[in-house]
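Okay, structure first, notes after.
Omission of a single protein chain aside, the complex is shown with its protein chains in their original locations.
For chain A:
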Amino acid sequence: MTPLIAAAPQFVQPEIWWTWLAPYLLVLGAAVVGVLVEAFVAPRARRSTQLTLALVALLGAAGWNVWLWVDQFAPTEFKAIALVNGSLMVSYFTLALQTVILVVAALALLVVADRSRGADDFAPTAAAIPGSDYEELARTKGLQQTEIYPLFLFAVGGMMLFPAAGNLLTMFIALEILSLPLYVMSGMARHRRLLSQEASLKYFLLGAFSSAFFLMGMALVYGYAGTINLWAITNGHALQVPEALVGGRPLLVMGVVMLLVGVLFKVGAVPFHQWTPDVYQGAPTSITGFMAACTKAAAFGAVIRIVVWFAPFIGLDLHEEIQVTIVIVAIASMLLGSVLGVVQHDVKRLLAYSSIAHAGFVLVAVAGVLPYDGQTFVFPMNSAVIFYLLAYGLATVGAFAVVRLVRESQGRGADAVTLGEATHLSQWAGLGRRSPFLAVAFSVFLLSFAGIPLTAGFIGKFTAFKVAVDGGLWWLAVLAVLCSAIAVFFYVRIIVLMFFVDPAADDTEPEPAREVVAVGALGATSDAPVGTPLAGEPEAGVGLRLSDELRRTSGGVTVLKGSVGSRVAIAVAMVGTLLLGVLPGPVLDLLEKTVNFLP
């Protein structure tokens, strides 16, 4: 009788290459240290410590990635490197996308950290009931919720892991690591807290729902292939289909489609878009910018991973099924995003519908994936998608940074009370005269969204649609161009509004938005009388008390100056957008390497 131990599989110690793991460890490690900072550093020094730590981690990881690319990867002839027994699979595509995510996240962090006029975007304590005395006490004591920085870093860590995943389990864990902090962060807004909490709940429930789909898809693919390793699945190494599963091809197709549902939800593509407008509107504006730019980049990394590894499924071509799915989703996203964007009156909602349309445009490039021809694995869509996401990310972070500076206010002079963001479009009239820098910057971002030449958005759209044409989907590219034309309408409308329409006089009443009335109705249930003036500093709109009354009686819009960090972020985003539009050559040449992708 043989001893049991001999029959057991041998444990093989995985080889850990610390050099390659350093960027993830840096970002996630800094997040863990950030949690300790919360416990051990004095409250006064916390914010600056956290901010320094986070910025160093993000830029350090980005620098490390560049070094890996130039010094470690480029001299070798490898096209992908498997780490930790294949749990991570690093390719040029991964490094490039991670660097984009890190740079854009660093810009977003500068906006998140903006504390001009003594208040950032976050509730003094998110645990307090909106409108309660406890909240008021926390505000007058000047409490800050610096936990936002570790949460931010955890989210970025998940986003870095997402396009690096070498097996489906890593991908699922990365999906959760990036989602959970985002659910929390979107519920922490300082102003209009009810909307923020509602956004958080919606995001959480729908997000959890979609990750359950992702998990089931993972189970089905595992059931078909007998392994979760993407490399093994693609090469059919483990394609010994057991008899119980004969006829399992529908199983596989359904599994892959469910995986796509999970990641397309994160992207915000139709029909998985319902959360997008609500969450973008309700979440703190700086977080919305971060979420829109970086989550989209990370999730598209995962979409491409799935498409690239499964579309040329050797011996069992899945190309057609995947392409049809992507094409349908792309058409629906472009049409719905562009058409519904036209009827929006709220800047944040409008940018949300624009983001849905952009998800569609990127998917147009993804749909151009070619079937496996038997020899080469070349995916021209990779470089187009990364460039598009960089262009979109810069413009998005910049645009939301501008949106958070345009505030509602009441009163004049020293007594002026600054409220939440003035998101209604009518309040943006005449911004060009009041604050030329912000208006010009916002126009550049909008033109980039619209895809007007000499901005990064144009080059992004051009390269993306070119991939689709090369892939034989010229009609899809034509449709995409038509949808861009529809979208131009609402972007240009805002520019006209900012520069060529006189601002409403201060005594005119802006039309009360419906949500405001609802807030008022709910505010009546709290025992604090609605609209009572606050003691202490002239800052209001925290919680319920002042969020409705003041807004309805004031026509005033103030433009905050913004901290140095947030002005730098806007300037960098604007210069980057223009530079990538005028001189895209060097970046496109660099990204050329990412099209080689050896599974």
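Please note the rule applied: contacts are C-beta pairs under 8 Å (C-beta built on N, C-alpha and C of every residue); 3 or more make two chains touch, one makes a residue touch a chain; residues count from 1.
Following the convention adopted for this analysis, contacts and distances are computed from a predicted model.
**Q** The hidden chain: which UniProt name fits, "Phosphoribosylformylglycinamidine synthase subunit PurS", "Phosphate transport system permease protein", "Recombination protein RecR" or "NADH-quinone oxidoreductase subunit K"?
**A** The record names the chain that does not appear here as "NADH-quinone oxidoreductase subunit K".
**Q** One chain is left out of this view; which of A:L109, A:A126, A:L153 or A:A401 touches it in the full complex?
**A** Among A:L109, A:A126, A:L153 or A:A401, only A:A126 touches the chain that is not shown.
**Q** Of A:A80, A:A165 or A:V184, which sits in contact with the chain we cannot see?
**A** Reading the full complex, the residue touching the unseen chain is A:V184.
**Q** Of the residues listed, A:V66, A:V84 or A:M216, which one is in contact with the missing chain?
**A** A:M216
**Q** Would you indicate which residue among A:D278, A:E408 or A:E421 is in contact with the undisplayed chain?
**A** A:D278
**Q** Which of these, A:K79, A:K202, A:R249 or A:H319, touches the one chain of the complex that we don't see?
**A** Per the contact definition at the top, the residue touching the missing chain is A:K202.
**Q** Using the document's contact rule, name the residues of chain A that touch the chain not shown here.
**A** 9, 126-127, 129-130, 169, 172-173, 176, 180, 183-184, 187, 193-195, 197-202, 204-205, 208-209, 212-213, 215-216, 218-220, 222-223, 226-228, 242, 244-245, 277-278, 281-282, 344-346, 349, 514-515, 518-519, 522, 525
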